[in-house]
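Below is one structure. I have some questions about it.
One chain of protein is taken out of this complex; the other chains stay put.
And then chain A:
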Amino acid sequence: MGNCLQINSTDDISLLRGSESSNTHDFTSDRNVPAPIYSELLQPVFFPSPSTRRPASNLTEEEQVKIAKRIGLIQHLPIGTYDGSKKIRECVICMIDFCVDEAVRYLPCMHIYHVHCIDDWLMRSLTCPSCMEPVDAALLTTYETS
């Protein structure tokens, strides 16, 4: 599984920033897909709740913990490669067609998205953008038992 967050062992925010950039590096160099929008910013911006937007340096400790937990959750969602399935042709977030063998993330509802597209969305809202099914309930059980 493409887990780039093995270093996620403390809740220091600098590690969060580091993990974001390792994400960016991973996707741009290995899979040749557009970099996530975070790469345009000097430092990552986080969304402690959907309507609050704040740079990493301005987060409270509580928010940092919440975000670290969320990144952990997201990283536990399986990643696969697109197999050319006829059912789902495009990533509804960027509206670009999947290419065969491209990395996609699977949600519990079996909807699939580009990894960088869905990860950006899940940082804001833990629901599937297509069917609105909450992602966290299904995840928390597997996350806590593993």
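As a convention for this text, contacts are C-beta pairs under 8 Å (C-beta built on N, C-alpha and C of every residue); 3 or more make two chains touch, one makes a residue touch a chain; residues count from 1.
Keep this in mind: contacts and distances are computed from a predicted model.
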| item | value |
| --- | --- |
| Chain excluded from display, named as in UniProt, from "E2 ubiquitin-conjugating enzyme", "Vacuolar fusion protein MON1 homolog", "Diphthamide biosynthesis protein 3" or "GTP-binding protein" | "E2 ubiquitin-conjugating enzyme" |
| Chain not shown, touching residues in chain A | 34, 37, 40, 50-51, 92-96, 117, 120-121, 124-125, 127, 129-130, 132 |
